[in-house]
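This is the structure I want to talk about, given as structure tokens.
Here the complex is missing a single protein chain, while all its other protein chains stay put.
As written, the chains take the letters A, B and C, and residue 1 is the first residue of each chain.
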Amino acid sequence: MNEKKISFAADYEEGAHHTIISNLTRTNLLKTAGFCEDEFSEAARKKIRELCGSNDAEIYFMVGGTQANFVVVSALLRSYQGVIAADSGHINLREAGAIEATGHKVLTIPHVDGKISANDVKIFVEQFYENELHEHMVAPGMVYISQPTEYGTIYTLDELRKLSTVCREKNLVLYVDGARLAYSLAYPRNNVTLKNLYELADVFCIGGTKCGAFFGEAVVTRKNFIPHFITTIRQHGALLAKGRILGVQFYTLFTDNLYLKIGRRGIDMADKIRAEIQKQGFELYIDSQANLIFFTLTETQARKLAENISFRVWEKFSAEKVVIRLATSWATKDNEVDVLLTELKRLKFV
Amino acid sequence: MNEKKISFAADYEEGAHHTIISNLTRTNLLKTAGFCEDEFSEAARKKIRELCGSNDAEIYFMVGGTQANFVVVSALLRSYQGVIAADSGHINLREAGAIEATGHKVLTIPHVDGKISANDVKIFVEQFYENELHEHMVAPGMVYISQPTEYGTIYTLDELRKLSTVCREKNLVLYVDGARLAYSLAYPRNNVTLKNLYELADVFCIGGTKCGAFFGEAVVTRKNFIPHFITTIRQHGALLAKGRILGVQFYTLFTDNLYLKIGRRGIDMADKIRAEIQKQGFELYIDSQANLIFFTLTETQARKLAENISFRVWEKFSAEKVVIRLATSWATKDNEVDVLLTELKRLKFV
Amino acid sequence: MNEKKISFAADYEEGAHHTIISNLTRTNLLKTAGFCEDEFSEAARKKIRELCGSNDAEIYFMVGGTQANFVVVSALLRSYQGVIAADSGHINLREAGAIEATGHKVLTIPHVDGKISANDVKIFVEQFYENELHEHMVAPGMVYISQPTEYGTIYTLDELRKLSTVCREKNLVLYVDGARLAYSLAYPRNNVTLKNLYELADVFCIGGTKCGAFFGEAVVTRKNFIPHFITTIRQHGALLAKGRILGVQFYTLFTDNLYLKIGRRGIDMADKIRAEIQKQGFELYIDSQANLIFFTLTETQARKLAENISFRVWEKFSAEKVVIRLATSWATKDNEVDVLLTELKRLKFV
Partner (left out) sequence: MNEKKISFAADYEEGAHHTIISNLTRTNLLKTAGFCEDEFSEAARKKIRELCGSNDAEIYFMVGGTQANFVVVSALLRSYQGVIAADSGHINLREAGAIEATGHKVLTIPHVDGKISANDVKIFVEQFYENELHEHMVAPGMVYISQPTEYGTIYTLDELRKLSTVCREKNLVLYVDGARLAYSLAYPRNNVTLKNLYELADVFCIGGTKCGAFFGEAVVTRKNFIPHFITTIRQHGALLAKGRILGVQFYTLFTDNLYLKIGRRGIDMADKIRAEIQKQGFELYIDSQANLIFFTLTETQARKLAENISFRVWEKFSAEKVVIRLATSWATKDNEVDVLLTELKRLKFV
């Protein structure tokens, strides 16, 4: 990592929000039970239950996102089932075969702006059951989506409702990976609340790692939806001994609207950058709304930008152009954005 | 958890050593690469390499102990192999079938004081290959031991050397689970150093969770011993996005001998309690040396003790008696021990 | 294999009953659908349904016993569950970790004459749930027994009923491995019929391989008890392309009482041998009823017997003695038994 470069490469490059650190410090020497059976974890669950509008919501804390995904898949799918996901989905591409390592196939559907639609799912499932050889094929058992998606787009309430309806009709579990959920919840025109997620998804997770915590994902589901889930979590090495650290972090994130403030900061910074990109005449690759920005540059421009800015080259766009991904976060500083904007202006003359 | 009780139930009931907290706070807003590719993780690796006496030692940081165990097993065993462990071993009893979930059988050998001997392993393997049906049985591929053991006993250098020799003769991986390693390294008469572990084991882990860290295990192995290990770690959800938090913690633990100081505190407190137990005429169940104390009480005495002290009832000893486990740690306070000793004295009249 | 020796080593040393061969030959060039969707398989299912007393019984044909076991376990157990079995059980010892390879732990109970009792299961499950750490342990999800057992003993209807009751109370699947079922069904004092098995077990298999077929096991279960079972069977490589071969074989076995005749022949031969063993003053190790005979010999006697007879040395009995296992079958010839009995008489003078 070039110390002099300013980085927009990822949304997990800093530690934790200072309130989290001070709460961890304050509670450090209290003795508690392990494995998230402590009072902090319980207090965090209470906060999340309120936001979900249900005293019955079950909340399990895990350490990381890949972990949450494969533990949920492993707990809910039977051996003959696979999980439907966008071909751009994190579980299909970036998680080192974690889903397959649990014995399940990822059944991909082409994405549109990172999303899959209720109708695509419906057609996929219907074609599966119409196929006379379907008993020789992996049956769809779950739909996996991310909110926001890998491309920073945000499902609308209407889109989510339709997905939920299809999933219930077709007897599929709907799982929403909210690794960056703060950045959709805080989006001004977002209309999908935690309450909606609780009602429409069967399981969803609230990301901590990319949203201000040191680490941690809160997996939310209905009472008794996943039997013996603690055992499955433990079995996959996903039950933190000092679970209190997860409890304190999520309690803090859901106190005084911190989670939304964190999300809002990331979006505001992203909006500022998106505006400048368009003002300077560059082309947005995706009309994203969350803390991820995708735009195209020529290879020469990309090399120039890389001199002072860290970012991710997402994919080839054309023979000459590449897609650049920038990520902002709760920790993005004003002056970092200023330097980026200056660099973007300079690219016009490259 | 009864707030008024003083707890000796586990060695993971507090947060982290204050030096760790201050180092996490100090480095919090620095931007680093993710997934333990940051400079803090590298600095921690350097410290550990020095103690292992090898620039070639490969060190991987994971979050938890069960995780480290099943990721190592999964990475090293072929489908036809199982892992030899003491029947009292953590992986056999307490990890929710994590090893079996990776597809491998635990092959148990009866323990003596929590240990298995080189000779027991030798006989097990030889009997296996002498069995005419052995091709229809799971082949031993790894030996798993804990240092210290689940019973707080510590392998001597001689015992470890013999185990290592048998493993190399029989082509078995030797894996040492050091979840509580600080409490053996700091034991005054311990003669097994990190350098010995590096030379004699193929893989071992240095526990953070029970030894002063918020969480974390450092898995140490030889260069190229485990190919593509990062991928396997990632696949099992064991690669922390903000790996820096592991780096900072292990760097801190191995700076200024903190790891040994932490271990020593736990042992000193345990020694004080063991002395009093014997002085009061109670019977030690195991002659342990580390931070775990096992002794027997009548059921009535156990109930009495439980009024003011939290502990673990480990198993039945006889019709009337049970085995009690007490755990001390780096965070055990003098006054907690004083209260315990007073309670122990009172038990004589029960 | 010594051509001159007469073998009682196993009950799968010949091909198939001649009626099976003639039926396979007769139907050979008819074209049928694959994967057990043919008319022979359907006819065989009809025969078995009648014997089970239910038109709703679902019957799936697989090739082998290990296969049937692990496909059933894989289809029915969730990731947090294991299977209770006698420590002498085939799935624990002789199937190369097939159960563990599906990700599940075998939870062993000590056997008495190869059996486990309803009460043992009850205590095991109750102690499990009483254990405060049970969420960190593999939960019992299935009980696996064999009828007859590995030791040739036969569960009575009363024993099976009690097991069934406990399993239903404790929410455990009861699976009966009938690899040698013909040899219990044909036992004169046996009181466990296919109808009983269908009512009391959740899943059971009817062995073909050891009971007169070239190969094959029929797995019987209730309608809809195992969803998408064909897919799971296929996934584990257990769905035979030319399923008709299984259909023809099972149709033949259940026509004109062939299955019982086959079983009866094995038992009659075993009874004759057991009588002579006792007459000659040798000690039966187990009072078995089916086609397996266990008795003890000195090492010297065993070596002598091995000169002309093939058998299995099952285990050590004492410093000087070993346990010998003899197996008879549908194909055991009178003159083979005669030679064996003569050899047994000669052993007295060794």
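One rule holds in what follows: contacts are C-beta pairs under 8 Å (C-beta built on N, C-alpha and C of every residue); 3 or more make two chains touch, one makes a residue touch a chain.
Not measured: the values here are computed from a predicted model.
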| item | value |
| --- | --- |
| Residue among C:Ile245, C:Leu326 or C:Leu340 that touches the chain left out of view | C:Ile245 |
| Which residue of B:Met137, B:Val166, B:Ala182 or B:Leu347 touches the chain not shown here | B:Met137 |
| Touch with the omitted chain, as defined above, among A:Lys46, A:Arg94 or A:Lys279 | A:Arg94 |
| Residue among B:Leu30, B:Ala43, B:Ile230 or B:Val339 that touches the chain left out of view | B:Ile230 |
| Interface residues of subunit B (partner: the chain not displayed) | 35, 74-75, 78-81, 102-103, 135-139, 227-228, 230-232, 234-235, 239 |
| Where the unshown chain meets subunit C, residue by residue | 1, 7, 10, 12-16, 18, 21, 24-25, 27-34, 38-39, 63-71, 95-98, 101, 209-210, 214-215, 231-232, 234-242, 244-245, 331 |
| Missing-partner contacts on subunit A, residue numbers | 79-80, 82, 93-97, 100-105, 133, 135-138 |
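Keep in mind that, in the parts below, only the chains that are shown with their structure count from here on.
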| item | value |
| --- | --- |
| Chain nearest the overall Cα centroid | B |
| Copy pair subunit A, subunit B: interface residue numbering same or different (half cut) | same |
| Between subunit A and subunit C, centroid-to-centroid distance (C-alpha), Å | 50 |
| Inter-centroid spacing, subunit C versus subunit B (mean Cα positions, whole Å) | 42 |
| Intercentroid distance (Cα basis), subunit B paired with subunit A, Å | 34 |
| Junction residues of subunit C - those touching two or more other chains | 79-80, 102-103, 135-138 |
